[in-house]
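Here is the structure we will look at.
Every protein chain of the complex appears in place save one, which is left out.
Presenting chain A:
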Amino acid sequence: MARITVTVDGVAYQEEVEPRLLLVHLLRDRIGKTGTPIGCDTGNCGACTIMLDGRSAKSCSVLAVQADGAEVLTVEGLAGPDGWHPMQRAFHEEHALQCGYCTPGMIMAAIDLLKDDPDPSEDAVRAGLEGNLCRCTGYSNIVRAVRGGARAMRDAGAVGDR
């Protein structure tokens, strides 16, 4: 067993973990952050995408022990005192989900993309989300939502903070 300290959505946790425990299982099974789902065994689908020290990562492909000392942000940490994060609101408004399984990962990947490109073109959105698979929507509404969310975040002065 190893002792680790991880900050998740602003709260510090000290945990005793088996080295083989995946970060996504730490989040879901230990800390109760079931907003981050698991969709595959290969690192391909992106459903489990979170921010690790400020940049996107697939939490199924990180050991909890590798995240020792790190700061994790999950979809559950996005909403603020004024309600949903602009990107969450944009996904809602643009109907950018059907079953919703891919949505937490899509939203995290979208927010990561905006750190480098606050006003992404349609092509840039598609490239930025290439590691996130959706089996329902056909992506068009997702692309529209990301661009809309980006606009809302620019208006709120909340992008390009890298």
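The rule is simple: a contact is a pair of C-beta atoms (placed from the backbone, for glycine too) under 8 Å apart; a residue touches a chain by one contact, two chains touch by 3 or more; residues count from 1.
By definition in this document, contacts and distances are computed from a predicted model.
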Item checked: Which of "Cytochrome P450", "Iron(III) transport system permease protein", "Carbon-monoxide dehydrogenase medium subunit" or "4Fe-4S ferredoxin-type domain-containing protein" matches, in UniProt, the chain that is not displayed -> "Carbon-monoxide dehydrogenase medium subunit"
Next item on the list: Have a look at A:G39, A:G128 or A:G148 and name the one touching the chain we're not showing.
Entry: A:G128
Next item on the list: Kindly state which of the options A:A2, A:A79 or A:A156 is in contact with the chain not pictured.
Entry: A:A2
Check: Hey, which of A:S56, A:T74, A:T103 or A:N141 is the one touching the hidden chain?
Finding: A:S56
Next item on the list: In the full complex, which bits of chain A touch the chain not displayed? Write them out.
Entry: 2, 18-20, 22, 25, 41-44, 46, 49, 52, 55-58, 60-63, 65-66, 68, 109, 112-113, 126-128, 130-132
